[in-house]
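As you look at this complex, bear in mind that one protein chain is not there, while each of the others sits in place.
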Amino acid sequence: MELTSSGLKDFFKEVVEMIEKEKDYLCELDRKLGDGDHGVTMSIGWQAVNNKLNNELADIEDCGKVSITVGKTFLNAVGSSVGPLYATGFMRGAKIAKNKTVLNERDLTEYWVAFAKGVKERGQAEVGDKTMVDTLEPFANTLEVSINNSQEFEAAFSDAVKAAEKGMNSTKDIISKKGRSSRLGDRSIGVQDPGATSAYFILSKFLHFIKSNSAKTV
Amino acid sequence: MELTSSGLKDFFKEVVEMIEKEKDYLCELDRKLGDGDHGVTMSIGWQAVNNKLNNELADIEDCGKVSITVGKTFLNAVGSSVGPLYATGFMRGAKIAKNKTVLNERDLTEYWVAFAKGVKERGQAEVGDKTMVDTLEPFANTLEVSINNSQEFEAAFSDAVKAAEKGMNSTKDIISKKGRSSRLGDRSIGVQDPGATSAYFILSKFLHFIKSNSAKTV
Amino acid sequence: MKKLVNNPVNVVEEMVEGYVRAHPDYIKQLQSNDRALVNARETKENKVGILIGGGSGHEPGFLGYVGEGMADGVAVGNIFASPSPDPILEVTKAIDKGAGVVYLYGNYAGDVMNFGMAAEMADLEEDIKVGMALATDDVASAPKEEKDKRRGIAGEFFIYKAAGAAADFGYDLEEVVRIAKKANQNTRSMGVGTSPCYLPQTGEPSFEIGDNEMEIGLGHHGEPGIEKGPLETADKIADRLVNDILADIEITKGEEVAVLVNGLGSTPKMDLYIVYRRVEQILSERGIKIYRSYVGDYITSLEMGGCSVTLMKLDKELTDTIDHPVNCPMFVQK
Partner (left out) sequence: MKKLVNNPVNVVEEMVEGYVRAHPDYIKQLQSNDRALVNARETKENKVGILIGGGSGHEPGFLGYVGEGMADGVAVGNIFASPSPDPILEVTKAIDKGAGVVYLYGNYAGDVMNFGMAAEMADLEEDIKVGMALATDDVASAPKEEKDKRRGIAGEFFIYKAAGAAADFGYDLEEVVRIAKKANQNTRSMGVGTSPCYLPQTGEPSFEIGDNEMEIGLGHHGEPGIEKGPLETADKIADRLVNDILADIEITKGEEVAVLVNGLGSTPKMDLYIVYRRVEQILSERGIKIYRSYVGDYITSLEMGGCSVTLMKLDKELTDTIDHPVNCPMFVQK
């Protein structure tokens, strides 16, 4: 499979919609661990992205340009913790997608691995710190391994999303070590990390997208 | 009957107790018409009076001195609207009681009439303005008339308290013209005036006191 | 109701004690009466003394406004209750420097009686000349024809500012009273309440209000206003308040005003500036110039929710008083 720039933009639009739906749930998780705004922040950021997609980006065909604009727009609209984290992810992805109007399976693998590594580097968090890295690192590791084993992108991405889900779930049972919730100590146990959750939602949205939009993915 | 200075002080102590009991009710009335503090104000004032009664006034036998101290103490402790009003009442009463260790029926009549007139003069309110004057003026008028007719103080005072009660009840149905509640217009209808109520309580407490303490009233 | 207090009966005493200890360079308590506070630096000889006062629970009103450029002393009442004549008289004696003392307070039955009694005593017993100016800025509290029945709310701040400056300029008692009264004549306020405050001693709400309601024109002790209405947006509220004010006092294109958007206690500054934004738009549309703006908690009602808007129409004389620097514990203007 391949993903055109318009496919990439459609995916981002589906993220926009998904975030609106999950907004309250993400806020609820953050209320228990942080300052209760993760859903609001994601919504502000993705609404800004939506605006760009419908305007400046409407005719842009360079997947790199699309991805870097998504990252920067998200960052400028939200700041906060997740702004630099997700923005760095999309900007690292953009390096892979630079000057490409179509992303092939290899590009997409590299894109998402770079995305995950970018977030980790920006936040300096490790697996087990109860952050989105708990979702993203196992996801990226599995994606690389599965691709090397099976060569089939959709199946490999599906494995990776399963690993992401496991990672996300694991945040329930650990004590937070990064971000606002790290001050909670034991009181953070039992609640799933909001960032780990939103990261999982984005990845699983991508899986769903490539499965159901084979028409758009060349 | 006659009232000794220690009888007068006992009466004031019963007012102290009564106010503690009625405090919440008086606040509730004031919440509907004013700023909700009438019971609190009365309590602060009468607690200060109580303190004087148990200390400085413990050995004072001059009913005038007792009454003026009650008025001044009440005023200094509360300020507010009812401070000057009730204080003026007790200070005018004190003029009648000056240098007397015992108050006879004539003194008592004059005392309470001066009390009512003092309040009215201080507040410049008329009957029908929805204030304590609605209680006090009919009370004083009836007391004077009944005394002149029957000569029997307790019966006359009983008539007067009935008139006071009627006056108090009348405040329910009128629009307020004085004090905070005067800004309410029509919205003041239906609620009994807190000051009219506390004034009635004091007068009816005095009636009850002279009825049940004939031992102390010489 | 959750308060950070000890015994609710002692809130005023303990607040005053904390206040005096927090700002010993600014304020001192008179030995004669612990509800009588005066500027820690002596009032200048021959300056007219400015005395303010009223109930507690309106902080920074009123004790927060004692200092250079504003009041010389304050008489502190119980919660939402006028001080008694005693502390008023003690402050009067302490701050009179031969030029007399001006009492500034809001038009409430209790304050009128207590300040009136104190003024009589100052005259008769102490031979001190006393002048008075009452704040009657709340347009919601009585019709236009009966301005002298109106209560004073946040506009008192401008009256303190005007009189405080006039006294500092060295004007005599009559002049200070004239300027204070002019400030009052030129000042109009109106407020909305969204949530009540709770009297410390009763724990009861000062008024009842539905989840989606606001009280239009409420008084700052929780006295009900003109009407209850559905909770509106900040813009609609600002429209209502400013329009009611401008229907009451003529301010024409090109004239200047000072603006105060006052929080009642628990309304965030964020909300106040959002209200201010619309106030400024309306005045701009009408060509009314804003000379200076004050946005914040100037005269509050414990933790009440809501705000008021105040406009003071300026002429040269009042503008000078607005510009005059102030140095009080709770309000400083350079």
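Per-chain residue numbering starts at 1, and chain names A, B and C are given in the order in which the chains are listed.
By definition in this document, contacts are C-beta pairs under 8 Å (C-beta built on N, C-alpha and C of every residue); 3 or more make two chains touch, one makes a residue touch a chain.
These figures come from a predicted structure and were not determined experimentally.
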Partners of the unshown chain among those that are drawn: A, C
Residue of A:Lys52, A:Lys65, A:Lys100 or A:Lys178 in touch with the missing chain, whole complex considered: A:Lys178
Candidate in contact with the missing chain, chosen from A:Lys13, A:Lys95, A:Arg122 or A:His208: A:Arg122
Where the missing chain touches chain C, by residue: 2-6, 11, 14-19, 21-23, 56-57, 59-60, 64, 194-195, 197, 211, 214, 231, 233-235, 237, 259, 265-277, 280, 293, 295-297, 300, 302-303, 305-307, 325, 327, 330, 332-334
Touch residues of chain A, complete complex, unshown partner: 24, 27-28, 31, 34-37, 39-41, 43-44, 75-85, 122-123, 178-184, 187
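One rule holds for everything that comes next: only the chains that are shown with their structure count from here on.
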Chain-level touch network, classified as line, ring, star, complete or other: other
Pair of chains whose C-beta contact count is the highest in the structure: B-C
Whole-Å gap separating chain B and chain C, where each centre is the average of the chain's CA atoms: 32
Distance from the mean Cα position of chain B to that of chain A, given in whole angstrom: 75
